[in-house]
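Below is one structure; the comments refer to it alone.
For this depiction, one protein chain was excluded, whereas all remaining protein chains were kept in their positions.
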Amino acid sequence: MVAWITSLLPAVVGGVLVWAGAFKLAGRRAAAVARRGALPGLVGKDRAVPVYRAVGGVELAVGALLLLPPVAAADAVASTVLCVGFLGFLGYSRAVAPESSCGCLSDKHTPVRWRSFARAAVLAVASGLALLGTAHWVDAVASRPAAAVAVLLGAALVVVALSEDLDGYWLMPLRRLRVRLRHPLGRTAAAGFDVPVASSVQQLLRSPAYLAAGGWVRSDLLDTWDEGEWRILNYAARYGERQATAVFAVPRTRYEPAEVRGALVDEADRSVLWQHAQEPVPA
Amino acid sequence: MNGSPLDRRRFLNTAVLGTATAVVGATALGSVAPEAAFAANRPDGVGGGDLSAPDPNFAEGRITGITGSMLMVAGSDRTLHRIRLTAATSVWKLRPTTLDQAKVGDGLYARGVRMGDGTLAADAVWLNIVNLVVHISSIGRDVIHFDHHGDRVVGHVIAGTTAAVYNDTPAVNDLSLLKVGGHAQVIGAWRPDTNEVDIATVYAAA
Partner (left out) sequence: MAPSEIDAPTYTETTWFCCGTAWGPCGGTGRGACGTCNSGSLQCAWPNTSDNCFAITRPDRCGDTAIRRTCGHTFYITSRCNSNRVTVRIADCGPQTDLWCGERTCCSNGLCATNRLMDLTPAAFSRIGSLSAGKLPVRVSSEGF
C-alpha cells in the first residue's frame, strides 16, 4: 500500500516542477519577477534573469523526468535535492528581503511566509518518499483508478492550500462569500446618516473659502462642533505677525464646497480679521 | 481670552456665520495675503538648502517623556527633540484631540517653528499616524485584516470615527462596500509595539 502511494508521488511533484519551470521560462512577467526578488542580491543584478531562467529549465527537466517513464531513483534524488535547495533559498529570501516575492510559481506578489516553507518542505518530503515507489505513476493509477484519483486530488489540494499564489482562485472568493452572508461591517451601514467629520474636512479642503485662507492656516483641525445645519471646523492660523484662529462653517448634511464660509479671528481681542462671505445666514 | 467655552463658541459661530461689524483688514496690517504669509513664516523648504538633511521645523520619533506642555521625543536618527505645545497646537491621535491623550511610547510627527533655544514650537502634532497602502485579506466583525508589503496588519473599525472614501466621493460611515482582495489606502493610528492600527479613513474603489 505504501509503495503504491509513493508511486503516485512523482506525479504530484513532477506536475508542480513542470508548472514552476514553465512559468520561469515562458511567463510574460518572469523577467520582472526575477529582478524584484532576493535573487539579484544573491547572484548579482545582471545575472538574476539568466539564473532564474536556468533554474526554470532545471525544474522543467526534473519534472519531466519524474512524469515520464521509466521510474529511476536518480529522478527522485534530483527532485529532493532541488526542493531542499529551494528551502534554503526561501530561508535566504526571508532573511535578506522579507517583503520580496518568492516568484516560485507565478508573478503574483507573494512574500515568503510559513506557507511557502511548508509547500517546499512537503515537496521535498514527497520527493524523498518517491524513492520507495516501485511502479510508474501511470501504472499505479491504472491499477486502482478511483483510489489514485482520490490520492492525487488530496495531494493537489494540499499544494493549492499551501500556495499563496492561488489564493485568488479559492480563498478570496470564500472570504467574499462569508462577507456576503454575514455582513461583518453591516453595523456601519446601519449607523444612521451621520456625516463623519472626515467628510466635512474633505469638503472644506475643496472649498473657495479654504483656497482663500489656506495659506494662513498653520495647524491640523483643532476642534469641531455642529451648529444647526453647519459643522464648524477650527484651525490655528497666523495673520501677519498675529496668532489667529481660522474658523470655517461647512454644510453638515450637503456636499456644497462653494457654500463653505470662513473667517479669521483674533480670539485675544475678539476681532474679526477677515471673512470669506459677508452675507448673514438667513434666520 | 476670558469667557467660558460656550462663550468662545458663540463668538466663533457669529464670526463665521454672521455679518462682521468690524473686520480688521489688510490695510491696517500691511500685506497679509496668504502667499505672503506663507513665504514669511515658512522660510524653509522653498528654493534651496540641503534637502537631504532633516527639516529643522519638523520632528519625528517616539515620545520618551511628557513634562507639562513639553514633549521629549527620540528621533529615529537618534536626535532628541523637545517639542512645545500651546493652545494653538493641534493634536491628532486617530481624531482631533488634546495633549493629555499623548503617552510615552507614542510615535510622533510634528511640524512647527524651531526656536532659538532648540525647541520646536509645534503648530501640529500627529501621534501614531500611519498611511498604509494595503491589500484587504479578510473582513471580520469590526476588524479588517490587511496585507502591507507582506506583513499582516490588523485594522480596527472604531464606531463614530472610522470612515470610508469610495472613488474619491465624500467620506461615509458605511464600510460594507470594502472588498476582500481589493487594495486600499488606510490612514490610521498605530497601536504602539503591535501590528494593529485603529482606522481613521480608508480609501478604496467601490
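For reference, chains read A and B in written order, and residue numbers begin at 1 within each chain.
Everything below uses one rule, namely that a residue touches a chain if its C-beta (ideal position, glycine included) is under 8 Å from a C-beta of that chain, and two chains touch if they have at least 3 such contacts.
Given the structure is predicted, the values throughout are model-derived calculations rather than measurements.
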Which of A:Phe23, A:Phe89, A:Trp137 or A:Tyr210 contacts the chain that the document leaves out: A:Tyr210
Out of B:Ala15, B:Ala59, B:Ala102 or B:Val172, only one touches the absent chain, namely B:Ala59
For chain B, residues touching the missing partner are 34-35, 38, 42, 44-48, 51-55, 58-62, 75-77, 92, 107, 109, 111, 124, 126, 128-133, 148, 151, 153, 167-168, 183, 185, 187, 190, 192, 195, 197, 200-201, 203
Can you list where chain A touches the absent chain? 32, 35-36, 98-99, 201, 205-208, 210-211, 214-215, 220-221, 257-258
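Here, only the chains that are shown with their structure count from here on.
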Along chain A, where are the residues that touch chain B in the complex? 98-100, 111-113, 168, 172, 175-176, 179, 183-189, 191-192, 194-199, 202-203, 212-216, 218-225, 227, 230, 232, 234-236, 238-240, 242-243, 245, 247-249, 255, 261-263, 265-268, 270-275, 278-281
Which residues of chain B touch chain A in their complex? 1, 8-9, 11-13, 15-20, 22-25, 29-30, 32-35, 37-38, 41, 88-90, 92, 95-96, 123-124, 126, 137-142, 144, 149-151, 157, 159-163, 165, 170-176, 178-181, 200-201
